[in-house]
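Structure incoming, see below.
The complex appears here without one of its protein chains, the remainder shown in place.
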Amino acid sequence: MRKVKVGIVGLGRLGRKHAENLAFRIPNCELLAVCSVIKEEAEQVQEEWGVKYAYTNYDDMIQNKELDAVLIASPSGFHCVQIEKALNANLHVFSEKPLGLYLEEALQVQEAVNKHKDKVFMVGFMRRYDKSYSYAKKQIEEGKIGDPVLIRCYGLDPTKAIDGFMTFAKNNYSGGLFLDMAIHDLDLARWYLNSEAKRVWAIGGSYGYPEIKELNDAETGAALVKFENDTMGIFVAGRNCAHGYHIETEIIGTKGTLRIGTTPEKNMVTVFDENGAIKECSDGFLERFEQAYLSEVEEFISCIRENRQPDVTVEDGVLSTALGYACKESFETGELVSVQSPYKVVPSSL
Amino acid sequence: MRKVKVGIVGLGRLGRKHAENLAFRIPNCELLAVCSVIKEEAEQVQEEWGVKYAYTNYDDMIQNKELDAVLIASPSGFHCVQIEKALNANLHVFSEKPLGLYLEEALQVQEAVNKHKDKVFMVGFMRRYDKSYSYAKKQIEEGKIGDPVLIRCYGLDPTKAIDGFMTFAKNNYSGGLFLDMAIHDLDLARWYLNSEAKRVWAIGGSYGYPEIKELNDAETGAALVKFENDTMGIFVAGRNCAHGYHIETEIIGTKGTLRIGTTPEKNMVTVFDENGAIKECSDGFLERFEQAYLSEVEEFISCIRENRQPDVTVEDGVLSTALGYACKESFETGELVSVQSPYKVVPSSL
Amino acid sequence: MRKVKVGIVGLGRLGRKHAENLAFRIPNCELLAVCSVIKEEAEQVQEEWGVKYAYTNYDDMIQNKELDAVLIASPSGFHCVQIEKALNANLHVFSEKPLGLYLEEALQVQEAVNKHKDKVFMVGFMRRYDKSYSYAKKQIEEGKIGDPVLIRCYGLDPTKAIDGFMTFAKNNYSGGLFLDMAIHDLDLARWYLNSEAKRVWAIGGSYGYPEIKELNDAETGAALVKFENDTMGIFVAGRNCAHGYHIETEIIGTKGTLRIGTTPEKNMVTVFDENGAIKECSDGFLERFEQAYLSEVEEFISCIRENRQPDVTVEDGVLSTALGYACKESFETGELVSVQSPYKVVPSSL
Partner (left out) sequence: MRKVKVGIVGLGRLGRKHAENLAFRIPNCELLAVCSVIKEEAEQVQEEWGVKYAYTNYDDMIQNKELDAVLIASPSGFHCVQIEKALNANLHVFSEKPLGLYLEEALQVQEAVNKHKDKVFMVGFMRRYDKSYSYAKKQIEEGKIGDPVLIRCYGLDPTKAIDGFMTFAKNNYSGGLFLDMAIHDLDLARWYLNSEAKRVWAIGGSYGYPEIKELNDAETGAALVKFENDTMGIFVAGRNCAHGYHIETEIIGTKGTLRIGTTPEKNMVTVFDENGAIKECSDGFLERFEQAYLSEVEEFISCIRENRQPDVTVEDGVLSTALGYACKESFETGELVSVQSPYKVVPSSL
């Protein structure tokens, strides 16, 4: 089979990384087109990496008949519409999380995906493709820790990224802490516990950065979730982690426990100096999940070539979003919230 | 000043350890009397360690005019009454946790303590005297992590102790998972966060040992607590920890984070074998807190000699118990519970 | 500039990995030809990855005028001759270590390289391109640990690879423990200490596998090296490491210490089970140095495109080999050995 020809929309930090991977590091794939509303950005990437087409308009790009697939790395508010358009243009679609900023959008994506079952659709829950996370999944499936009982997830952005976030959040709707930061963890919990959330209580506040409270958002928050199979989930999300980008996941089972990234170490170096024995920590998501960002897109390309769907589905995107909204509601009302399955609530719209 | 003469009641595992410490390892202290309802036990300790008096009846022991103080290590159901009697007999009192099995008992102890302000009273929250826990407290007081935001506490008993627990729990009221196991953590949270609990949601279940459910108790549980100063507490308690006795505490602050015992390592040896690099884990509380059990009683003796009260007070016992009961109520009802301050609820009974 | 067209010789485990990287993961590079004496091997790779040419004869391959460069991953005994031929055919050359099985071969390679200064030549000391090792180098250059004083290097192959090694070693000259296993560490020591070796004492034996002694080789050995700038090197090499592939390097400086890979962890998962808290360990070099094997060849391709030479030079290959031979001689004689600089010994041949 010939190479899969991909166009990418969005050339921000993560978009550029995806573009570079598509151009150089993914077997059997060609980066055919790039698209950015910032013309210089698109042209610079085109020239630097020898990309055939550059666009400033997404609708133009998806009309290109040479394309097999698009990778959507634009701002979250555009995901839903761009996914729908690409599917309608008969393209395979990889979209960064979230499916949209609102649950309704996620459901709209799902409807579109269901109409195009011949197309590969994948949402960028890259952690499932991180070699440590996938190793943990395998250990669980092999019964290494017995039955999972409780999952604890930390998703903490580094303090040094907080100014950038504030600037963004003052001008845009981010979805809030639980939807924006915790969404990956909510997906992981569903994946490892093999169950859906039933009830949630979420609390939080703005401890070091009170201005976040003015946005009706939390700087640091915690949620406790009861799942349908009576397992438990603990989620801590935050934007003010002094030591770096701290993504840690623990699954406690009846016969053992797994921890992933319990120290978010940057590399295999330990520094000993007058402070003690130091493991320096990850800077951010691009450093921590470099391999996962590559592997998820490899899987996307393989799915296209092998005419199959990835394990992570549009339903994973919808259900994680629904749980994120339940967390958000609980945080905002202060009360226990029952998680509404979107499939029961809006069946008629499907 | 002459040596402080102490009598001990209860010579079970922990009682024997306290007795040995009093006999040999605590400066300026003499183990004058031992008391156990099991006559052979009392006599054996008397003989082996050269203790002057041995009793089978607690009331007899506290009549001994040579005594300055008692250490109460009897079963939990006796604590309240024995504390009261000892104070009335004009003795300084060190009591193992809890103050009693019911909140009313804790308040009764408090009333007795308040009537005998000239006597030193101390409850056995030994973790505060563990050198790692006290080091963490000092770091926080020095501002090392800014303001505390969230505490996470794990209190997990080893799987291999579960048969012993089941035998005990079938015949006795243990208080349940949150009062029996989590009480130390609830005290630590109040100590580190410097605030009282406001609301709690607790969930749990019996995953590997369904027979615990028949006792209306949980094998493993989790609680999320909102404190009055808006800080957060996460508590995981359990009786089925495959790798040993896992006591871990983390305090996340606005400028840094502290973890205590993140791997509950037995000692400083790492074993490398075909399984990988292994840190063996603590067996149980006597191994993990050997130094703390000694240091807390040293502090008790010092308080008597120096005519001062310890930092851990009877109120700490009462308030931790009140929080424990709130967790228990939440677990049993499935609902969010507001923590009732015992001082507001029952003022007339005092 | 157009893509660099590369031919590879040798399609064993490491050769295949290099071929895959050249085919799919290295920017600006095309795997144009593969060569293996095993015809099926070459044809299978050709077909699977769509490689234009497949050869069973190295001389044929290097006559291909489309080629810009060769990557040599054949058995060690062929390196010297194949390097020389490729340079004479006006090709850029990347060769796996060692430059040859004998010091004379290394010097012969050096002579050839010096005759073709317009060609990029690189020897596969991949560890310098591992992100942890290169991070440590940067820390040292920035003065983080003051002046390096002592380096300690462990290079231990897993026990489970020993049967394969024995089969190989009974039929081939491996170079012996210090040349075969320790050569990467000897290069690292020279790199980090910025000095050449002066004297060495090496000892060792065959503790679990006495049959290695019959080959006049050591299963596990240790060498102490004094460098010209009075710094010290400790090298432990072995073929019987129960827990896996243990590559660890420590640099002690006047103001701090760096350790790389002090636990050779497989990934970021910690498993807690009845054995304790376990970090599983690396299986072997392909797992541990996956990123480094990719990065070194990326650097090779970049050097060709940018018309510059890599930091690791043919002299590094020669001098590390000379030190390896001194270790071997010391081990065989039991005595202290002065390291002979090949540049003083054989100047006339240059």
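Just so it is clear, A, B and C label the chains in written order, and each chain counts residues from 1 on its own.
Rule of thumb we're sticking to: a contact is a pair of C-beta atoms (placed from the backbone, for glycine too) under 8 Å apart; a residue touches a chain by one contact, two chains touch by 3 or more.
What you see is a predicted model, and the numbers here were worked out from it, not measured in a lab.
**Q** Which of these, C:Gln108, C:Gln139 or C:Thr262, touches the one chain of the complex that we don't see?
**A** For the chain that is not drawn, the touching residue is C:Thr262.
**Q** Using the definition of touch stated at the top, determine which of C:Gln110, C:Thr220 or C:Ser320 touches the missing chain.
**A** Of these options, the touching residue for the absent chain is C:Thr220.
**Q** Name every residue on chain B in touch with the hidden partner chain.
**A** 23-28, 131-132, 135-136, 139, 144-145, 255-262, 265-274
**Q** Please identify, in ascending order, the residues of chain C that touch the omitted chain?
**A** Against the missing chain, chain C presents residues 145-147, 149-150, 152, 201, 203-205, 207-208, 220-224, 226, 230-232, 234, 236, 238, 240-243, 252, 254-257, 262, 335-336.
**Q** Would you write out the residues of chain A that touch the absent chain, in ascending order?
**A** Touching the chain left out of view, chain A contributes residues 159, 242-244, 246, 263-266, 270-281.
Note that only the chains that are shown with their structure count from here on.
**Q** Most remote chain relative to chain C, going by C-alpha centroids?
**A** Farthest by centroid: B.
**Q** Just give me the whole-number Å value for how far the CA centre of chain A lies from that of chain B.
**A** 43
**Q** Determine the centre-to-centre distance between chain A and chain C, using the mean Cα coordinates as centres, and give it in whole Å.
**A** The computed centroid separation for chain A versus chain C comes out at 38 Å.
**Q** For chain B and chain C, let me know how many angstrom lie between their CA-based centres, rounded off.
**A** Roughly 57 Å separates the two chain centres.
**Q** Counting only residues that touch at least two other chains, what does the list for chain B look like?
**A** Where chain B meets two or more other chains at a single residue, that happens at 242-243.
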